[in-house]
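With one protein chain removed, the remaining protein chains of the complex are shown where they sit.
As written, the chains take the letters A and B, and residue 1 is the first residue of each chain.
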Amino acid sequence: MNNLNQKIDPQQWAPAKVDAGEAEFIAAPSLTFWQDVRSRLWQNRPAMFSLAFIILLVAAAIFGPMISRHTYFDQDLKLSNIPPILQLYEVQNEGQAATYFFLNSGNFKLYETTEDGELKSILRAKRKDLINKRHIYEFGERRIFVDYSTLPARIVDADENAIDAYGTKWNKTYWFGTDSLGRDVLVRQLYGARISLTVAFIATLVNFFIGIFYGGVAGYFGGNVDNIMMRIVEVIATIPLTLYVILMMVVLQSGFISIIVAIGTVFWVDMARIVRGQMLTLKNQDYVDAAKTMGASTWHILTRHLLPNSIGPILVTLTLLIPSAIFIESFMSFIGLGVSVPMASWGTLTSEAVETLRSYPYQLFFPAAAISLTMFAFNFLGDGLRDALDPRLRK
Amino acid sequence: MLAYFAKRIGMMVVTLFLIITLTFFLMHAIPGGPFTSEKMLAPEIEEALNAKYGLNDPLWVQYLNYLKGIITLDLGPSFKYPGIRVNDLILDGLPVTAKTGFLALLCVAALGIPLGILAALNQNKWQDTAVMMLATVGVAIPSYVVATVALYIFALQLNLVPTFGLDDWRGYILPVAALSGFWLSFIARLSRSSLLEVLGQDYIVTAKAKGLHPLSILFKHGLRNALIPIVTVLGPVVANLLTGSFVIEQIFALPGIGRHFVLSISNRDYTTIMGITIFYAAFLMVMILIVDILYMLLDPRIKLADRNK
Partner (left out) sequence: MTAIDLKDLTISYSSVPVVHGANFSVADGESFALVGESGSGKSTILKAISGLNDEWTGEIKLFGEKIDPKNRTDISRITQMVFQDPYGSLHPRKTVDTILNEPLAIHGIKDDGTRVLEMLSAVGLDKRYRFRYPHQMSGGQRQRVAIARALMIKPKLLLLDEPTSALDVSVQAEILNLLKKLRKEQNLTFLLVTHDLPVASFLCDRLAVMKGGEIVEIASREQMTKGELKAEYSNELLGVHAQKLGA
């Protein structure tokens, strides 16, 4: 409190020197707009991981089926419903190499494998004792019983001792196991990726061109043009897109092309709305007027000024529309309207897996994980882009 | 306000009309009638059947007849099961679908909005992070994946709920959860961001400076404005709950309208497909209208704008 009476040196009231250089000092280091966006996106870890995941997925989808020794339609009914992780048992017969096999708990059958986990063939039981609920297998001198009177099924030897497992190995023949028709799940997953991703990308591209053009015209010209165009959009948008797609699919018959047509026909409305909104905001900016006074044509203004400035929201919407498209395609396939058998879409894989859910739950895991992770990835990427493009968050 | 109302109803009727027309002509674009497919019918019988169902009449006559039927709320017979009328199919499935749908909507609103508010009020604290993480997960995973996985875990493995059927209330848990999952997360996120934006506005800060009690600020000022974008989005949410119900009913074997719909699709039962589509469309539009009215009540700017015209 004593400080209040302190005299302040008049010198301290002298006007500060104006340094012309300082007056024009810019606070943050100069970055172009896109450099700034890129650095912010880079710092966003989830978004970067998502981007990496997507790139990997696309690469796997393109090259995976090429280098795999299985195709998506080859069936081996004897080797159906084999899980990806095998618990191997070993049987030693004197003077002979050891035999390895595993138990498929879904159907209580034994399959022979190599020590490493490569499948050899299904084994035939010597006898099936249905009353006591056991299958009897013979390996040279040894007798092995598969006892399924109590669940889970056990493997016992002739003395009723449970045999210890030799080890757990990854299924080297079919990395993700096989489905109910003996097809390789992994390759079918990758095919599913191809289909889902292709549908998504094409639908999004269609979206891009139709939606941007439509929204751009409506927003830029405003007035009656805008009114009519937006009324049409409203009518289309009132009904959920899924319903439209279902109707179209019924008419067009299932198939890869049909679903792209169906999605592309109605999917553009969201993008159109966003672009129109952008146009309405931007067209009143001074630099548009400036361009007009310079004598720029409408085309020039649209393509050189307005659209480039809308790239932000357009990009974000695009990235968020992709999971939507993936979802619709898999949904359609799931209810039986999408791609047809034996083509593998993630949706058909899911619906097939549901049928065998009780016994072979792993078959559901892969398509479920695939769809979820992919949609996650795109969502994170979209969110990250949106945050990176928002100038208010600039530090 | 009345003018706005009338305009909306007018739009509704026009849209519905367009949809009916579209559906009608789409269905008739498919080659072959319902009786020409598998069954090896004697030509005279096929003729008689076609005549009975008016399939030999010129297209526009059939169209008018159909329209007439709709106005009298008669959606015609099912082509697959000629003895049954589409109306009956709808009424048969209605209770189940309505109950599940309503419960799902309740979940979305009664859980989603409060969760969003909780997150907004505790921004960046653990409540916020927890809600946001759950919501992000919920938004990314498709409903049918959730449904099937949940079915596996809770019904098959843990036996907590029945795998199918609605014998008791527990049968509702999984379907409602799977159906509402995505939208709940969506609404939670929306509520959070909407409330945060409203709370950051100057007029809220002014209210605080004036010394108003925080709860009063929240309810009188904050929520009312924050709810506006949420209500706007409720229309599409109902729409999507509807389409989501197809697959949920399929997975959980619930005897609702969705199940009939999916069945009629695989059976290529065109009248049923048409009828249910139109029913859905009409229902949706009524819902959107209700949402619009709610929106008008919440946002006085719309009422005023009309008055100035």
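Keep in mind that, in the parts below, contacts are C-beta pairs under 8 Å (C-beta built on N, C-alpha and C of every residue); 3 or more make two chains touch, one makes a residue touch a chain.
Quantities reported herein were computed from a predicted structural model and do not represent experimental measurements.
Enquirer: What are the shown chains in contact with the chain that isn't displayed?
Expert: Output: missing chain touches A.
Enquirer: Looking at the full complex, which residue from A:Asn309, A:Ser324 or A:Gln363 touches the chain that isn't shown here?
Expert: Residue touching the chain left out of view: A:Asn309.
Enquirer: Who touches the missing chain here, A:Glu94, A:Glu141 or A:Asp286?
Expert: Answer from the full complex: A:Asp286 touches the omitted chain.
Enquirer: Taking the full complex into account, what residues of chain A touch the chain not shown?
Expert: 23-24, 26, 30, 32-33, 285-287, 289-297, 300, 304-305, 308-309
Please note the rule applied: only the chains that are shown with their structure count from here on.
Enquirer: Go ahead and note the Å separation of the Cα centroids belonging to chain A and chain B.
Expert: Distance between chain centres: 25 Å.
Enquirer: Provide the residue numbers of chain A that touch chain B in the complex, in ascending order.
Expert: Those residues of chain A that touch chain B are 231, 234-235, 238-240, 242-243, 246-248, 250-251, 323, 327, 330-331, 334-337, 350, 353-354, 357-358, 361, 364, 368, 371-372, 375-376, 379-380.
Enquirer: Inside the complex, what are the residues of chain B that reach chain A?
Expert: The touching residues are 11, 14-15, 18-19, 22-23, 26-27, 29-30, 136-137, 139-142, 144-145, 148-149, 151-152, 156, 236, 239-240, 242-243, 246-247, 250-251, 262, 265-266, 268, 273, 277, 280-281, 284-285, 288.
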